[in-house]
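Note that one protein chain of the assembly has been removed; the remaining protein chains are unaltered in position.
Showing subunit A:
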Amino acid sequence: MSEFKRQHPIAAVSRVLSLIRENLITIIILLFIGTSRTQGYFIYFLLGGLAIALIGGVFGWWVFKYRVYEEELQIKKGIFVKNQLYLSKDRIQVIDITEGILQRMFGLVKVEVKTAGGGTETATISAITREEAEALRTELRKRKNGKEQELQEESEAVAQNQEEEVEVLDSWKLSTRDLVFAAFTSSNFGVIASILGAVSGQLDEFINEETVRYVYDMAPGYSNVTVIVGLVVAIIVISWLLSFLGVIFKYSDFRLQKTKKELIITSGLLERKHITVPFNRIQAVRYVEGVIRQPLGYGMLYVESAGFNQSDKGRSIVLVPYLAASRITEFLGDFLDDYSMPELNVTPPKRAKWRYIRRINYAMLVIVPLLWWLLDYGWLSILAVPILSWLGWLRYRDAAYGVSEELIHLRYRTISRTTAVVKRRRVQNVELSENPFQKNKQLNTLKVTVASGAGGMGFEIEDLDSGQAHQVLQWLMEGKATLTSADTEIEEGVPQQD
């Protein structure tokens, strides 16, 4: 593969489409403003813009050439500013192959080549045939064994080795039942509902006398209150439906495969994503039980992966969209056998209980008076106090950690409950903090940070006994922790000095 090649011509169209998608909001805003002010001329502007984009797309396709030459992937592109991108093979971390809707119609794929470290560049080849993509991938992956292959006697072993590397050792599929349940219990709908709510608040122009009268004519005998309640219900139903469909589209035909060196995830209905996670880049395993899923005994399993895309702040990859809590151990044994779950034997002491319940209510000290003052029934917000207190108590009950020689297992709750397992050699740092109130009660907040994407991700447990929190420091350095008892003499009500 030493000749420069062009992509499939469809790349030109895909470029125009991605240009439109990136500027969708601008276009919609312009459409709204434009149509009302310029009486139709606007459509010519829009068509003109589209034509320019198309011509640009065709030229962009024409000048985009790629080849694999010696130890590099070389890409030439740029219409006005010539851009030559050379990625050295041994810098390449991840090669993602995706099938977009457009690509699928023509049997094509998109290839993204990502490198690690500062000044990360992603090379995207947006439309080539699947065979070409596979060939490109093997070509780029060959490097490590390239030199060895020159030696005749080793070449066979290497070939065998490569075969072993791609051989699927174990695989897992998301059943249709689980997919439907995952979609049912997705908590995305809260987010979508608030967006819809915000948007409907902006519809003042749309809701005028005429539409109101129209609604009354359509549905006689309904009062304002029923209309408002109806609107709220409609928002909830629509957003729940959107989130339901979102999950279905994203995780349809979800497959997880394990090879010797990496996990391969393939999923999606219209756009099929293909993600490769090398084992040696996994920083932590995280299991999140949402409020709806936890009572059913299910949650979502993620892995944190370090270091390739600067634009992705965190790189959390969904490993299983819907997994029973009771099956985690079995699953880890099959797919991530160097991870297990050490017993959670350290919990916050009893003297921290009221701190957990109180802390979550501090915000209410401001919110309740404010709502009371602003809204007619604002004082009703005081009803949130028992609910929040209950959440605080749940947080207290769920907080825990446990260590084995090489692993730490942390569990905490914000709203969903998160369980994280981190290898000792993947912990970037441990931080203990203590505010004056915690100092009085000999409590510490523990934070364990791991690398994720280009940044870090912290797992934080509040109000652990100081002594037990400090054990984590010892564990980090020595791999063992001498556990002391949870409730020291303070618990017995012995007055203690500051």
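The definition used in the following text is that a residue touches a chain if its C-beta (ideal position, glycine included) is under 8 Å from a C-beta of that chain, and two chains touch if they have at least 3 such contacts; residues count from 1.
Just so we're on the same page, contacts and distances are computed from a predicted model.
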According to its UniProt entry, is the unseen chain "Amino acid/amide ABC transporter ATP-binding protein 1, HAAT family", "Hydrogenase-4 component F", "YdbS-like PH domain-containing protein" or "Cytochrome c-type biogenesis protein CcmH"?
"YdbS-like PH domain-containing protein"
Which one touches the absent chain: A:Ile235, A:Ala352 or A:Val427?
A:Val427
Residue of A:Thr185, A:Thr347, A:Thr419 or A:Ser452 in touch with the missing chain, whole complex considered:
A:Ser452
Which residues does subunit A use to touch the chain missing from this display?
306-307, 425, 427-436, 439, 449-452, 455-457, 467, 470, 473-474, 476-478
